[in-house]
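Dropping a structure here in structure tokens format, bear with me for questions.
What you see is the complex with one protein chain gone and the rest in place.
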Amino acid sequence: MKAAIIGASGYTGADLIRILDSHPDIEISAITSRKYLGKSVWKAHPSMRNLKLRFTEYTKDVDADVIFLALPHTASMEKVPELLETGVKVIDLSADFRLKDVKIWEKTYGAKHTAPNLIEKAVYGLPELHREEIKKADFVSGTGCEATAGILALAPLQGKADKVIIDVKVGGSAAGSTGNAGTHYPARAGNVRPYAPVKHRHQEEIKQETGFEVSMTAHAVDLVRGILATCHIPNFSEDVSKLYRDFYKDSPFIRITPKDPKFLPNPKYVVGSNYCDIGVVTDEEHKRTVVFSAIDNLVKGASGQAIQCMNLMFGLKEETGLEALPLYPA
Amino acid sequence: MKAAIIGASGYTGADLIRILDSHPDIEISAITSRKYLGKSVWKAHPSMRNLKLRFTEYTKDVDADVIFLALPHTASMEKVPELLETGVKVIDLSADFRLKDVKIWEKTYGAKHTAPNLIEKAVYGLPELHREEIKKADFVSGTGCEATAGILALAPLQGKADKVIIDVKVGGSAAGSTGNAGTHYPARAGNVRPYAPVKHRHQEEIKQETGFEVSMTAHAVDLVRGILATCHIPNFSEDVSKLYRDFYKDSPFIRITPKDPKFLPNPKYVVGSNYCDIGVVTDEEHKRTVVFSAIDNLVKGASGQAIQCMNLMFGLKEETGLEALPLYPA
Amino acid sequence: MKAAIIGASGYTGADLIRILDSHPDIEISAITSRKYLGKSVWKAHPSMRNLKLRFTEYTKDVDADVIFLALPHTASMEKVPELLETGVKVIDLSADFRLKDVKIWEKTYGAKHTAPNLIEKAVYGLPELHREEIKKADFVSGTGCEATAGILALAPLQGKADKVIIDVKVGGSAAGSTGNAGTHYPARAGNVRPYAPVKHRHQEEIKQETGFEVSMTAHAVDLVRGILATCHIPNFSEDVSKLYRDFYKDSPFIRITPKDPKFLPNPKYVVGSNYCDIGVVTDEEHKRTVVFSAIDNLVKGASGQAIQCMNLMFGLKEETGLEALPLYPA
Partner (left out) sequence: MKAAIIGASGYTGADLIRILDSHPDIEISAITSRKYLGKSVWKAHPSMRNLKLRFTEYTKDVDADVIFLALPHTASMEKVPELLETGVKVIDLSADFRLKDVKIWEKTYGAKHTAPNLIEKAVYGLPELHREEIKKADFVSGTGCEATAGILALAPLQGKADKVIIDVKVGGSAAGSTGNAGTHYPARAGNVRPYAPVKHRHQEEIKQETGFEVSMTAHAVDLVRGILATCHIPNFSEDVSKLYRDFYKDSPFIRITPKDPKFLPNPKYVVGSNYCDIGVVTDEEHKRTVVFSAIDNLVKGASGQAIQCMNLMFGLKEETGLEALPLYPA
């Protein structure tokens, strides 16, 4: 089966290549990049020195069974319509088709949506919540990385609680592969920096998928890969361990941790893997429940999850090519 | 003026030595350590190679005008009574005399208090709240590092709000200078680890000083020095910038930051200094206020603050010896 | 095919489990640990939460086709004789059987060798130099991690140069999973610490395998995984790029890098993989050649390489189970 990656010079592109390269059912048929056009893949990704792949130019007629779009927001919606018309299956990792309400999307991303008719067609690419729809889909939208952590932490509580404060800690690779003043190493290392104190874009995604009223604060921490979402749920302190285990019993990438702080979710325990660790602790004294979830933002938060969707779309076993254990310690 | 440090081989001891060594009015007359008895200071603190100081044995009759106790919890309360009897001024950096209610202390620290009669005498050593009492005190209790960050973030709101969720991110030096399995470098580096999901000991200190009902979750992050406390106050979203500026207008170590995420509190901006940066952002949509506070846990969270108290106790200018700007970038 | 790991609670044990778990031809039949006896694997390795494996007790009659020993130095040589007697194939990751001259071994490791008769039988487990012997071997000795980096950097120059100064930078996981005062996170983070200025144990291994007179200095750097060996060869400045490419043309895990500093070996480009990147730069002005080699100390420097040997010993393709690209960026 052939897969092409459009916009493969960034970090999600790199992780798509990395994982697909070992996927038993996939041959990478094309990777595109304007910046690296004609160059070997290792010019963009020095870790891939010996890989025989070159960046080519984008064309809608790329020879592929499935196309991953790893383009910046608003660039994807320009390409999706013409790709879908060719009959190929498309997985879009941008934010362009994540929100079902186009008005909320336009407000959140500050742009006019140019393919609103395709929004409904796009299945939200979170297998743990939309497995059956994904199996039947031709077009899947990737999920936001902080959103993924938040939604997976909250989904089992839908109907039991409805308000949450999410305090999220995020590694530097979530900012993408292009630098700015804030990502200059001496300025960025050693940070615990609240880069999105309020109004985080992913609030809407979490609300859409869980019904929770979400108030999020995001911090940049000194980590390359990884997200920890600490979800504080006020006025709620039931023991929900069993509920979580049941909810995710058929989801191979969700691991429910013990309450012992030694084993609670920590991005370090999932790095390099498609796992999402979830731990729940109740604070009876203050009637609060804290749900922690940890993911590798580039794997379960982006490329790994997209490949998990691809497996479902093509009738493969959900875990195919994604079974690597986390790299620990790293 | 002579200062002695009891238990000077740990990290708060080291920072007391570091700051007092440059203090214009202080001569360090003794540093004690059982472990390093008779040895040069640099055997414990390799950064102090050329300093002419040796660890000596503890005696209550140490030649000093002020004694800093940098001992583990419960060890301090054994020494404080006999020291105070000699007439020396005492600043205790342990947790032994921080809580005014001995029952809460005993429950929180799981031990019997052996000097309950001295609790009332101990002034809580946070100059921003207890400046006048500290000036008259013979005995000051240091404050908890996470507690310091939390209290300074919340104090101006007393009477306006009363419930808070504090999500705190803490550097590794807060765990002290003695290692355990969890502090082994390969296991600890790259962590965002919720080590105290609920029931953090400092909740009581913050409650005592601010009246807030405090629900805290603490995370170990990949940082040696520094604390960021993110205080989520639900059901409250007034603009309190002016309130904060007014409240701290006579407090030289409090810096109120702009709301712009570029300048919000970040431990990186205070490392090595006695500053506490505080920033307030309101989330009108969700009727939430977020207060961020950043400190260097070993300086404003421990040794610097103790010296700030000492200055007040001896009629010196509050900033003496503490005016160093943060080390940036570091 | 069944594999057992003796002493599986440390970092090399963890990486053996991690890689073998995805190996298409291997079933892990037993993992042993005295410390974690009877416990689930994730108690020692929190990244392996869902893996269904428990630590059992060591017995020489373990049901396995191949046994990996991941024991401390001197503990291995106690077990190897009885294991080999059972007819099982053995790969020992300790230093016990790396040196062919027992006198040098005893001097280097400060101990009496208890199985000197087996030294000759042990094939030095570096496939790039001993591929054919390994294919026929029943007993293979793992290689030192710094030694691996050094030997692979120097082997092509054998006969052309004979003296080298190796300045090696090593990540914290090379020190093992047991902590000490020097590995306490606040003390270890931010280090560039010369922990072995002279007399590094691996000098002898490199000398044995390359003939070079090796003078090594090793530094602990702020990295969990990874080794960079900078090999300074004085009085030699021929262009040897082609020589290197030819020497390693049949070695799938060796990647020769361009001279451009942008792509020279960097542990970051090999983390999580079995690759060894090698780059050569000549300094005509000072008649010096610098050879850089980068590996992941736990993979190509230990567990990955042991599995590469296993593949050869059992007639499998050398790369089987080891084809994962590096995790980048991480």
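The letters A, B and C name the chains in turn, as written, and every chain counts its residues from 1.
Keep in mind that, in the parts below, contacts are C-beta pairs under 8 Å (C-beta built on N, C-alpha and C of every residue); 3 or more make two chains touch, one makes a residue touch a chain.
All figures in this text were calculated on a predicted structure; none of them were measured in a lab.
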>> Please identify which residue in A:Thr12, A:Thr108, A:Ser173 or A:Asn274 touches the non-displayed chain.
In response: A:Ser173
> Thinking of the whole complex, not just what is shown, which of C:Pro186, C:Gly301 or C:Gly321 touches the missing chain?
Replying inline: C:Pro186
> Among B:Ser173, B:Thr210 or B:Thr230, which residue is in contact with the omitted chain in the full complex?
Replying inline: B:Ser173
>> Residue by residue, what part of chain B touches the chain that was omitted?
In response: 11, 14, 17-18, 21-22, 42, 45-51, 173, 224-225, 255, 257, 262-263, 266, 268-273, 275, 277, 323-330
>> Give me the chain C residues in contact with the hidden chain, please.
In response: 165, 167, 169, 182, 186-187, 189-199, 213-215, 217, 219, 221-223, 226, 228, 230, 232, 234, 259, 261-262, 264-268, 271, 279, 281-283, 285-286, 288, 290, 292, 294, 329-330
>> I need the residue numbers on chain A that touch the omitted chain, in ascending order.
In response: 11, 171-173, 175, 177-181, 183-190, 222, 224
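One rule holds for everything that comes next: only the chains that are shown with their structure count from here on.
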> chain B-chain C contact: same residues or different, taking over half shared as same?
Replying inline: same
>> Averaging over Cα atoms per chain, report the distance between chain A and chain C in Å.
In response: 34
>> Report the inter-centroid distance (CA atoms only) between chain A and chain B in whole Å.
In response: 39
>> As a quick test, compute the distance in whole Å between the mean CA positions of chain B and chain C.
In response: 45
>> Where in chain B do residues touch two or more of the other chains?
In response: 186-187, 189-190, 222
